[in-house]
Structure formats: structure tokens, C-alpha cells
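All protein chains but one are shown at their positions in the complex.
For chain A:
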Amino acid sequence: MRIVCPFCGERELGEFTYLGDAKPRRPAADAGEDAVYDYVYLRDNIAGVMSEHWYHGGGCRTWLKIDRNTLTHEISSVEPATGAGARQVAK
């Protein structure tokens, strides 16, 4: 598995660190225990194409959002995750 970083080009997997599913969103502070439990512990654990957060620690040190098929390891899209959090707060 190689990842084509939008800033550094094609790099080997060892340069990247995995965070996981990009879907869970930190709930609002007053959202209650159920929402926090869901966010921290429950996962869709998708068998197929999943959006994920990866960190390019061995290169540009940018957080990336990557669409990857968990059945085949095929990567269909890589984009910077920068700004995704800010956009979320603005909503």
C-alpha cells in the first residue's frame, strides 16, 4: 500500500500513521452520555470504502482524509483534512 500525498507525492506506507474512521464527530459538550459513548466506542467497521484520517508524520506532517477500500486496500481519494474541523465548528 502506497499513499499519494497531495503535497509530497507517492510515499511508502511506513511514513503514515492511522487514526481511523473519519466519520465520528465529537458531540457537543451537552449532548449527553449516549452521544459520547457512541462517539468514543461504537464503530461502523465498514467492509468496503471507508473515509479515514491518516497523518503524514514522515513527510509534510499534514492530516489527510483518505477513501480506502478495507476489503482490497485500494485507495480512491486523498485530500488534506485541514479545515475540515473548522468547517465543522462553523456549522
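The rule is simple: a residue touches a chain if its C-beta (ideal position, glycine included) is under 8 Å from a C-beta of that chain, and two chains touch if they have at least 3 such contacts; residues count from 1.
The definition used in the following text is that contacts and distances are computed from a predicted model.
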Name under which UniProt lists the unshown chain, selected from "Peptide/nickel transport system permease protein", "Sarcosine oxidase subunit beta", "Succinate dehydrogenase hydrophobic membrane anchor subunit" or "Chemotaxis protein CheW": "Sarcosine oxidase subunit beta"
Residues from chain A at the interface with the omitted partner, ascending: 1, 12-14, 17-18, 20-21, 33, 37, 40-47, 50, 52, 68, 70-73
